[in-house]
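Every protein chain but one is kept in place in this view of the complex.
Chain IDs A, B, C, D and E follow the sequence of writing; residue 1 opens each chain.
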Amino acid sequence: MLLTPRELDAYIGRELDEDSVSADVTTSALIPPHLQARASLVPQEPGILAGLDVASAVFQRINPDLVFAKKLLDGDRVEGGEAIATISGAMTSILTAERTALNFLQRMSGIATLTDQYVKAIDGTTASIVDTRKTVPGLRLLDKYAVSIGGGRNHRMNLTDGVLIKDNHLAALAGEGVSLGQAIKRARARAPHTVKIEVEVESIEAALAASAAGADIVMLDNMSPEDMRTAVDQIAANCIVEASGGITLDNVAAIARSGVDIISIGALTHSPQALDISLEYETRNA
Amino acid sequence: MLLTPRELDAYIGRELDEDSVSADVTTSALIPPHLQARASLVPQEPGILAGLDVASAVFQRINPDLVFAKKLLDGDRVEGGEAIATISGAMTSILTAERTALNFLQRMSGIATLTDQYVKAIDGTTASIVDTRKTVPGLRLLDKYAVSIGGGRNHRMNLTDGVLIKDNHLAALAGEGVSLGQAIKRARARAPHTVKIEVEVESIEAALAASAAGADIVMLDNMSPEDMRTAVDQIAANCIVEASGGITLDNVAAIARSGVDIISIGALTHSPQALDISLEYETRNA
Amino acid sequence: MLLTPRELDAYIGRELDEDSVSADVTTSALIPPHLQARASLVPQEPGILAGLDVASAVFQRINPDLVFAKKLLDGDRVEGGEAIATISGAMTSILTAERTALNFLQRMSGIATLTDQYVKAIDGTTASIVDTRKTVPGLRLLDKYAVSIGGGRNHRMNLTDGVLIKDNHLAALAGEGVSLGQAIKRARARAPHTVKIEVEVESIEAALAASAAGADIVMLDNMSPEDMRTAVDQIAANCIVEASGGITLDNVAAIARSGVDIISIGALTHSPQALDISLEYETRNA
Amino acid sequence: MLLTPRELDAYIGRELDEDSVSADVTTSALIPPHLQARASLVPQEPGILAGLDVASAVFQRINPDLVFAKKLLDGDRVEGGEAIATISGAMTSILTAERTALNFLQRMSGIATLTDQYVKAIDGTTASIVDTRKTVPGLRLLDKYAVSIGGGRNHRMNLTDGVLIKDNHLAALAGEGVSLGQAIKRARARAPHTVKIEVEVESIEAALAASAAGADIVMLDNMSPEDMRTAVDQIAANCIVEASGGITLDNVAAIARSGVDIISIGALTHSPQALDISLEYETRNA
Amino acid sequence: MLLTPRELDAYIGRELDEDSVSADVTTSALIPPHLQARASLVPQEPGILAGLDVASAVFQRINPDLVFAKKLLDGDRVEGGEAIATISGAMTSILTAERTALNFLQRMSGIATLTDQYVKAIDGTTASIVDTRKTVPGLRLLDKYAVSIGGGRNHRMNLTDGVLIKDNHLAALAGEGVSLGQAIKRARARAPHTVKIEVEVESIEAALAASAAGADIVMLDNMSPEDMRTAVDQIAANCIVEASGGITLDNVAAIARSGVDIISIGALTHSPQALDISLEYETRNA
Partner (left out) sequence: MLLTPRELDAYIGRELDEDSVSADVTTSALIPPHLQARASLVPQEPGILAGLDVASAVFQRINPDLVFAKKLLDGDRVEGGEAIATISGAMTSILTAERTALNFLQRMSGIATLTDQYVKAIDGTTASIVDTRKTVPGLRLLDKYAVSIGGGRNHRMNLTDGVLIKDNHLAALAGEGVSLGQAIKRARARAPHTVKIEVEVESIEAALAASAAGADIVMLDNMSPEDMRTAVDQIAANCIVEASGGITLDNVAAIARSGVDIISIGALTHSPQALDISLEYETRNA
């Protein structure tokens, strides 16, 4: 994923507006403009870093003369206590930018860290951890980037880049006399030929039906690992098998061992814990 | 807090763009435009509702003809399983809007629910639970609204509406030969006369110094409940006393009993768990 | 495809700005505000209509009191000379909106008409006509909508919703010692599991290699109908076959008869002729 | 015409958004970030170049480190096959930017090329080729710039910078008892003194009336070259004479020889053929 | 001039953002939502009203249920003390919108009032009062609308809709060996045929030269009324004559009597006094 200057501007600009950085009454009242500082970003707990380029861009949009020097990179594992980057320049600018930079960095690192925990929990299996569209409004790209940094892979970006037939679609179509198999054929005929067709199922029977009708991906929703294994045995040769629903760090390994290809987890982006990161200052006169 | 049509447009528009709602390939391939549906928003776990007007606005921005009927209101406590609102109209529109509406509603209700847990934990004390600026980038107003719905109060909205002198400011000023008391006086002289001056302290001595120098609010950072009580006894007549740092559901009651006025908690907005809410459909032909 | 109020606002707003509709010096100098008019949109040549909702929205964004009554719908075939819609209300508003509405309607109908010509040219075959990403900057959604109205289908919306490995990618990878087959495997491993993998090839051999390596779609670029038929015979059981490059109304039927599934044509959107449509007025006093 | 950084940002940003350049799944899956490339823009057919600065800006907005070196300039005539510019730097960035850059460059060069054909067709006369407001929504400035590069001149930019009284205005005013001459006087009295007054006429008689009433410009709409000559002979001393309506490469020379000053042609911008231009790569390791 | 919903949104939205209307801490803390009020806009001094539709739109963007009833119209003369409009509905909404609505209405009425003073000062002459491009950044359209409401006319809207050759252009061209007359011919040849050519001169000689060379408008800059009359006598038959520079309410009548057609005054928009207008409330329970 590519974070262009323009993309960064849009994400960061909204947050700078929200924080009214143009009128930081504390800094402008107290800190002399000549004061130079060097500050270090220091995590206070173990985790995986994500968002250093966003944090860097925040400082530079407040003041292009600030120098942001990375000590570590996105994806690096930290223990807590080590400096991950330093920012040098006018102390007033660093103070004004601090909260905005940390709000991005802590959330993104929290997502990467949570993803990493799931990835490690299924170590030794062939399954992949993937995200969902359950992202925080306005931050989808950054949320999904953080998942990838944590070792996960990305599911659909949006409603355009894949067909996903859910229980609600099937129920509606059933009312019209359209079966699961017919629904898949209808999607194949009408959706762009470039998108895959995924079907959400809640039983082994439905999984078989979906696979038989040519689904590219079959999502096993809230099924037991045992049922998942049964389904995998019968359909994995013909389609990608995805597990979803009710997945936790406690049960993810059992699910992965069922042989599914993909395990999608909404909590990666809807409920991560922010990684605790501080900005620690040294000051000196210019 | 007032959610104007314009504010809602900005928040919702970004998320609709992210989800590419204009080209929902699943719905357009499968669901006949004539199909009418009624769907209910149903929480799957206990909590406090927040964000119903935002959810309603999402549906109406996808299709102004959808009818959103509230059964409950923001601030209402749910047990899980009850319908909180129904949406009626073209099934295609409801399906396209579903994820966006839920992304808002689940986050906001998650924040309200977490806030409510803290508020109940300090029941019987005179302290108030408040938020911080540790919000998710781009959602500050909604995050803070959700805190208020959960029974909390709001701290500064941004860098403009209050002076908050932190350890980093004091360290920088100390290097210039400026004491804590002098810093407060400098802020009083230079900041707008309309803003309060808050000082973050880490010791009883510093708390006394801040109060003596005329701080409007003294923030006790990461102090023990015992030290907080000592500080409160000596300064509470002259200023508002705020506790901050390292506060959890386990220790918040002890902190509240120290007599502080305000307990500010970043986790309310930087690490809430989304409240699990589903959209359940009935369909019928028009 | 769904044209939400918000999407329409963005498309139309830019054009209203470009035309400085707030200060139409001709209309404001000449036409009395009380003057009421009814005007009809009348095509001057045969074609397929597309964009009536956009045209309607233009008039209503200039003046919400204008009444736009459709006589025909998007996708309808016109001969020229018949009224396709009438607009009633303040003549000043209709005059100011006219050029903007026509600029959208004429381009969109031009695309639909050109698409229809290709669709009719391959009548009786199993191939579909599809568009490309060669759209006019800023109008991709409308351009692709117009293609669908003309009877075509849509290829990728953007760089996110499908892997398309072109000659340049393969050349670069060849320099790294990566074969076509290895490239496809690499894409399978690293791209989201939700996207299809398409490969552009220029020979029968490469087509076979791509199919053997598991490409979901093989694009035959600038090949003769005979070579296409040879390729189709060998790979069509395993993948979707797409023809592209140098396709005209003269050769499209031959290409379609080769058995390809998909024929993609950039000219549909990069070089359509606007359909000639006029706005004809009757006026009367209020 | 001046293309400021800000103007370029707006035009280019919309197109980068449309193409979701932040998540180019092909490039990010396949191409190593260290791979350097040099690519050349090469037209595949004869024409006039326009839009090189826009294309350059596209590459630099994707990656400011890319180097865009022009070999030719806007307005230069190409035969096809020659390199017009090279782009050097990270291959990933060049691949991601390619389609967006070409979409601008091909359209703008197509407009310039078509304009040039009309300009050459009237070589030896004193007439000028000019554009209209029939531009593609959202691209007026670029469309009109391309016309000027092709040797044409620009008509009104928008509704503000000139009065143009058309048949519909006159019909409405006739219903109010206002003659053509009175309409011109009314416009003179009420419109800003800084704008010219142009009148569209369909007969020699109306042309004479418009000229007599002081029109600055008289537009002869859909008249024969013979009638145009008659009108020119009588009014050209007093006003600018413009021909419009039904003008093609076949009849434009005859029209120009009638002595009109200005020939305005909507097709220059509503129906140009994109100039076929390719991006050809060399790659190498960094 | 037309104030479309979209134009109003842009102007008003910026100001609502600036005033953080979403979090009016006073109103939300104090005023019960059920409280209904009726408030009247009442000028406190004589003047000309302008901006009532803008004020109305402010209230409705805060709360679409507010009812804004005009008692007077833009352009009406007030003495002070009379109600010009009433707003009815939720008191909370009226209070929140008040300052934004007044900021627009007071500035626009101030401009209209100042314009009216100049217009009355030249009563009985044939000259017109016009504005300039010396408007407040971001408000050009509203500023120029207010001038027209005050009885003035509008000069160029922007750099596109007219050629205005100033002393600096002429000095630069003189350095290139280009005379005033040649400059006018160059502009005629290169600028769009639709725009007029105006020349700023500082002497009678230059005025004659400009007129002789075919200038459409000659601007007499900072000349005495006597010199203006001399210039008018010699050139007014061939061009529009505009006076500019150093014009005040004291000398405008003398200037107008010199026979100039147009008197342009920057102070109308760069230095108007806001008209004092209050919002007076009655309240009642719902």
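Assorted remarks:
Simple rule for what comes next: a residue touches a chain if its C-beta (ideal position, glycine included) is under 8 Å from a C-beta of that chain, and two chains touch if they have at least 3 such contacts.
Treat the numbers as computed from the prediction; the structure is a model and nothing was measured.
Judged over the whole assembly, touch between the missing chain and the shown ones holds for A, B, D, E. Shown as candidates are D:Ala90, D:Leu114, D:Ala127 or D:Leu141; the residue that touches the absent chain is D:Leu141. For the chain missing from the display, the contacting residue among D:Ile122, D:Met157, D:Ala243 or D:Ile265 is D:Met157, taking the whole complex into account. From the options B:Glu98, B:Asp116 or B:Asp261, the residue with contact to the chain not on display is B:Asp261. Chain D meets the missing chain through residues 1-7, 141, 144, 157. Listed for chain E, the residues touching the missing chain in the whole complex are 11-12, 14-15, 18-21, 23-32, 35, 37, 91, 95-96, 99-100, 102-104, 106-107, 110, 133-141, 157-165, 168-169, 171-173, 175-176, 183, 186-187, 189-192, 195, 266-267, 270-274, 279, 281, 283-285. What chain A contributes to its contact with the hidden chain is residues 9, 13, 16, 20-24, 28, 61-64, 92, 96.
Throughout what follows, only the chains that are shown with their structure count from here on.
Under half of the residue numbers at the interface between copies chain B and chain E are found on both sides, making the touching surfaces mostly different. Centroid analysis (C-alpha atoms only) places B farthest from chain D. With centres defined as mean CA coordinates, chain B is found 22 Å away from chain A. Centroids built from CA atoms put chain E at 33 Å from chain D. Chain B and chain D have Cα centroids lying 51 Å from one another.
Contacts with at least two other chains are made by residues 157 of chain E. Under the stated contact rule, the graph of chain-to-chain touches falls outside the line, ring, star and complete shapes. A list of each chain pair in contact follows: A-B, A-C, A-D, B-C, B-E, C-D, C-E, D-E.
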